[in-house]
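Other chains dropped; remaining ones untouched in position.
Note that the chains are named A and B in the order they appear, and that numbering of residues resets to 1 at the start of each chain.
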Amino acid sequence: MSLLDGTETQTYDPVRQDLDATSDVAASHWPMNAWYAAAYDVEVGRRLTPVRVAGVPIVLYRRVDGRAVALADACWHRLVPLALGSLEGDDVRCGYHGIRYSPEGRCTHMPAQQTINPSAAVRSYPVAERHRFVWVWPGDPALADPATIPDMHWNDDAAWVADGKVIEVRAGYQLVLDNLLDLTHEEFIHTSSIGNGALSESDFTTTHDSASGRVTVTRWMLGIEAPPLWKYLLSVKFPDYRGPVDRWQIIRFTAPATICIDVGVAKAGTGAPEGDRSQGVNGYVLNTMCPTGPKSCRYLWAIARDFATDSQRITTELREGVAGVFAEDEAMLNAQQAAIDATPGYDFYNLNIDAGGQWARRLITAMVERERM
Amino acid sequence: MSLLDGTETQTYDPVRQDLDATSDVAASHWPMNAWYAAAYDVEVGRRLTPVRVAGVPIVLYRRVDGRAVALADACWHRLVPLALGSLEGDDVRCGYHGIRYSPEGRCTHMPAQQTINPSAAVRSYPVAERHRFVWVWPGDPALADPATIPDMHWNDDAAWVADGKVIEVRAGYQLVLDNLLDLTHEEFIHTSSIGNGALSESDFTTTHDSASGRVTVTRWMLGIEAPPLWKYLLSVKFPDYRGPVDRWQIIRFTAPATICIDVGVAKAGTGAPEGDRSQGVNGYVLNTMCPTGPKSCRYLWAIARDFATDSQRITTELREGVAGVFAEDEAMLNAQQAAIDATPGYDFYNLNIDAGGQWARRLITAMVERERM
């Protein structure tokens, strides 16, 4: 098995349980040649919205025809944020000296000058809107292919209903990846909603593929009692069922910053592991992070489902339930980042449960290193 | 034309429109051998008032006879700010261990000691009160000549009425100079009060004189409609006039940190450009900055006028009107400083309108370099 390709099954293996201590604690790097979800679609409109994408100050807005625009949020002339200016048709005008730029970043007006210096411009970034997110490509525009935007179609697929929120996390995006690629923490943080003891006791499988930049962590918990949230959701579809369930969590990471988690429970022994989910309920937890700085990120998420799709009540309950769970994670992530900052030189130690997160970091590091060549 | 002397007229010149990008973005330097207006006269009294002048912590107070004193705001003994102590006659006593200093900074009492170490002293700075400001000279006292204090006499001249305020700006003082030496930004920031389209469309002349450390930017706008504030002021003197005006802005910079702007409007075609201002109204916007740190300054200003001098109502209207305009500038300056801090290595690009600010920076740099020789 090569280092960057292969499949491994992680079980109770006393020999492998300790990967080497990594020196990735402070890892805050990210590739520039990547699509990052800078904002939810509803956050961008006919106004100037400042964000940071891969650490870069960017201003977002929509043209008159609705297409999103991403410009460097710093006037060429004196560095003032364009977000303090105003929209004029499809152009943005700096609020200080009135220099105006087109959506392509070209200067279209200079005060007190008849001619415009052709070098006067701000950088324009490739933008694509997909799956309800506004994706920005901070790297080489020639490489920006919207076909490589991670698949998060559950967020706007007619067969699914989805809703979500944005969290401004005061922790580096890789710490959020670690969090999502090992869900055993649900047992300890989220005890009242989705945690159950089976999580940390059950086997899981980790696969990775360096060519596509993907890692998958699969965990099945068979014949268990459903935790509170899942018990309620299963009862929506099967009001009379009281028995045990087969529960699944299939975590799919796409480098550098997207994780879609296929989750659900079905009546125990009805064939869910083999592919028949008709006797269960299925959801997708959609997560994608935009690194805003070495120690902060925008965390955009949604929860999608394929049952009771006409119930706004369940949409609201699920969105607010997940928001409560993620607020518990957010507090822990912020504390973890603060502890890392206060402890320079410390290395993380790894357990079996960290296999997914370790592979994700390796794939990200490989992307960053390729850019440096 | 030499680099540091000469006169140039700045018009729509496509060739000259781009001075080289400067590397002065982060320029926070200032000469030490200069008078800085540390405070308005009313800010200094029989109490201890801490300020920073050219980055130096200084405590201001008045002697019993009213003369202002400026001492280093750090006790010789243990560095505690003297501003936390108390006045005893003309002396100041440290609030921690009771060490007392004269207005000249000599120690006049030490607790638990019969004799006083002659070296025990805090630095005393030359002070002069002029034009309603308390000026402090942070550099070599031997060079401190009050005759070199910039002329701001409109602030206490019997023929003029003036009033003003202090702004604590979170931006370096050179960014405020840039702001005041190019008033085309009025068109974009101050659209509802003093801005008009003619500002960025009209020619202007920039002159400079390195021997006296002066830069002058002159702009005349002939036969225009007066912007709202000027329309009102002209109507105070000429209630029946409804016609066009000739408007002037003559910006006079004195290095390192003072700008007096001769502003006004007169009935169009009545000879104001040639020197007859009898058919107009005239004001002076007086501005002087005290650098408190590399990214902050005290900005002391006043607005003076020579018409309706007995109307307190107009004094208040003008002071509050200008305060509102300057609050718009302050927000932009704070955002600009924050953007500069977040973008290390960025250079400013210059337009025609930046000629005055560029010359001011050169004169300041020359002063600083002379001090280093």
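The working rule: a contact is a pair of C-beta atoms (placed from the backbone, for glycine too) under 8 Å apart; a residue touches a chain by one contact, two chains touch by 3 or more.
This one's a predicted model, so the numbers in the text were calculated from it and none came from an experiment.
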| item | value |
| --- | --- |
| Given 2 placed chains, full-complex copy number | 3 |
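The rule we apply is simple: only the chains that are shown with their structure count from here on.
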| item | value |
| --- | --- |
| Distance from chain B to chain A - Cα centre to Cα centre, in angstrom | 49 |
| Complex contact set, residues of chain A against chain B | 57, 74, 76-81, 84, 93-98, 110-115, 117, 119-120 |
| Residue ranges of chain B in contact with chain A within the complex | 12, 14, 17-18, 25, 178, 182, 184-185, 187-189, 200-202, 204, 331-332, 335-336, 339-340, 342-343, 346, 348-353 |
